[in-house]
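First the structure, in the form of structure tokens, and then the observations on it.
One protein chain omitted, others in place.
Going in written order, the chains are labelled A and B, and every chain counts its residues from 1.
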Amino acid sequence: MSLLTVKGLTTEFHTRRGVVTAVDDVDLTVNRGELVGLVGESGSGKTVLAESVVGLVEEPGVVTADSIVFDGQRLDQLTESEMRTLRGGKIAMVFQDPMTSLNPTISTGEQIAEAVRLHNDTGESISLPAELKRKIFGAAKDTESWRRAIELLEEVGIPEPSVRVTEYPHEFSGGMRQRVMISMALAGEPDLLIADEPTTALDVTVQAQILEDLKSLSQEFDTAILMITHDLAVVAETCDRVNVMYAGNIIERAPADELFANPQHPYTQGLLASTPRANKRRKLDPIPGNVPDLTNISYACHFAPRCPESTAECYDVEPEFRSMGPDHVAACLQRDPEVSDRE
Amino acid sequence: MSTSQSPIDAKADEIDDVEEHLTLRKRLWGTLKRDKKSMLGAIVILSFLLVAIFAPYVAPVDPEQEYGIMEPPNTHSETADGEAYHLLGTDSYGYDIFSRIIFGARISLLVALVTVLFAFTTGTAIGLAAGYYGGWIDSLLMRYVDFQWAFPTLILAAGIIAVSGSLGVINVIIAVGVAFIDDFARLVRSEVLSLREKEYVVAARAIGMSDRRIMIKEILPNAVASLIVQVTLMIPIAILAEASLSFLGLGVRPTTPTWGLMLNEGRQFITQAWWLSIFPGFAIMIVVLAFNAFGDGLRDAFDVKEGEVLDR
Partner (left out) sequence: MSDSSLQSDDGEPLLTVRNLKKHFDTSTGLTDRLLGGGQSVKAVDGVDLTLHEGETLAVVGESGCGKSTLGRAILNLHQPTDGTVRYGGEDITHLSGKEMKPYRQKLQLIFQDPLSSLNPRQTVNEIISAPMEVHGIGDSAADRRERVEELLVQVGLKESHADRYPHQFSGGQQQRVGIARALALEPRVIVADEPVSALDVSVQAQILNLLSELQSSYGLSLLTITHDLSVVSQIADRVAVMYLGEIVEIGPVEQIFERPQHPYTRALLSAVPRIDAADRTDRILLKGSVPSPINPPSGCRFHTRCPEVIPSSAWPGNQSTFREAFRFYNRLLHEELEIDLVRERLENEGRSTDTDTVATQLLDESFQMPIEELPDDVQTVMYEIARHLIEDNREQAIETAQGVLDSPCKQSKPEMQVSGASQASCHLLTAEVTPTISPE
């Protein structure tokens, strides 16, 4: 059952140099409890897409969409304040750099407890004076929200939660901080967790831990995760379904196993051919050229200038999704529908 | 393959449009065109400079020529070689105020520019050495700068003049110039400290570049934006400092036409003849405002953040 359905979403930024179409008429679906990957390189629009869904795009960005439906609710028709209650509640977010999203002057426990109070009925006052008092004089430790904060830290695998709960963000290592962010995101018992490059700033060994955590939490809480990353391997290991984005478009979508075993779009194929694998040395086949500047792109298939298979047609005719197999679509003019084993 | 050009690459090149590189000059011009206030400032500064340079041609009469004393503005006096018109009146010695303001621009602007230039070069040298070498060189130089910084500019300048024992343009320049060294030294040092960590400086060291070349070619050009802004902010302060010194009787010799001196002399007669001090005061105000407006524009153009230059 689909939890989030985005239809025809476009996000444009009007800059002095022209219009940057960061997201170009994109559809996206996330089902309940599902782990969905959104992979792309820098400038592919993956982060802007997520920000557009939750209403975080700021001036001079303009978001238009045919519809954004989350859990039966039209997100594109919500007011800013309705959106705000949803964010951090039913839709939670985790970012690449946890340090910038944590307040360095307030204990992690109080920050989690605040999220708990805000999105749950704990019977504690969340009026401004009450919150201010907690920030200045420290949190009351005999409250429901504080106990919940300790539990949440425990759930995300932080050892000795009753000690760590009183510590400040700088006393945590990078991986621990990311766990704190995740526990805060879980405070509102979200249905959807948007994780934007959650492990990119972390070491591999820590990344492995966090990815495991995310997977098991998703199962435990039946939370869907939209995993935004540039790392194909991370997606391959964690996600059920994958969307590949390039220059503002989703160009291929398939179940993870299918995508990596049988990539169809020339960009996906190129990306896989150019990614080195640990333990296997092979000739890398890089995609020539660079990721395009998104200002006023004048050609139909955005991959055309770098595509080894492009023809004149690719510059004029916008490729629509073609079915490449069960649940597998790719947007490329050179692919015949339903013929899946074409190299 | 990375080194070979496929036809696709060629096609890609056609649409490869490159962001234009904006040199300092282009950015400056762009800002002036956009920002009317700083454009106005620039025009005012330029006209004052022109007036100062061509003072003998612009001034209606000789500033040393005496007429009737304290004639109000918009009066005429009869002299041997005809009639003289006093647009802004005459002062307590009978000099034509308009002409003296024009000649005064020479000294005031010259003093300000040379002062700032002096402080700029010395301060930059100190800041560069302190920031780049660090260690005891830094400690030594910056202790000196701190010491100097602890004194208000004017008191320091007055002290220097008192020690040197004589009045005159050169002494004013040295006094005010020395008093401004700390501002530049601090600014440059803080810039250098951040630039020193840049990888291109490490790259320069890895190449085997000499320290001097690294400082001059790699570091300084990247600090130049905030330095220019600082200069435009220091010039008006220098003008005011010169005026204040003259006002205190510590500036140039009493009969030299400078704005500060005129202001000082007119002060005694403010109740009887307001024009003696008001007009030189106006001149100072206009130039200072013009420099400030221009400096603000530069700050935007170079994208120098407020805190990066030392406003005082």
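Here is the rule we use: a residue touches a chain if its C-beta (ideal position, glycine included) is under 8 Å from a C-beta of that chain, and two chains touch if they have at least 3 such contacts.
Because the structure is a prediction, the values reported are computed rather than measured.
Chemist: If you put the missing chain back into the full complex, which of the shown chains would it touch?
Modeler: For the complete complex, the undisplayed chain touches A, B.
Chemist: Kindly state which of the options A:Asp66, A:Glu82, A:Glu220 or A:Asp257 is in contact with the chain not pictured.
Modeler: Missing-chain contact among the listed residues: A:Asp257.
Chemist: With the full complex in mind, choose from A:Gln207, A:Thr223 or A:Gln264 the residue touching the hidden chain.
Modeler: Going through A:Gln207, A:Thr223 or A:Gln264 one by one, A:Gln207 is the residue touching the chain not shown.
Chemist: For the chain left out of this view, which of B:Asp96, B:Glu218, B:Glu242 or B:Asp296 touches it?
Modeler: Of all options in B:Asp96, B:Glu218, B:Glu242 or B:Asp296, contact with the hidden chain holds for B:Glu218.
Chemist: Can you list, in ascending order, the chain B residues touching the missing chain?
Modeler: 1-3, 18-19, 21, 139, 198-200, 202-211, 213, 217-218, 221-222
Chemist: When the complex is taken as a whole, what residues of chain A touch the one chain not shown?
Modeler: Chain A touches the missing chain through residues 41-42, 141-142, 146-147, 150, 159-163, 165-166, 173, 175-176, 203-209, 211-212, 230-234, 236-237, 257, 260, 270-281, 284-288, 290-291.
Assume only the chains that are shown with their structure count from here on.
Chemist: Can you give the whole-Å distance between the Cα centres of chain A and chain B?
Modeler: Computed from C-alpha means, the inter-chain centre distance equals 52 Å.
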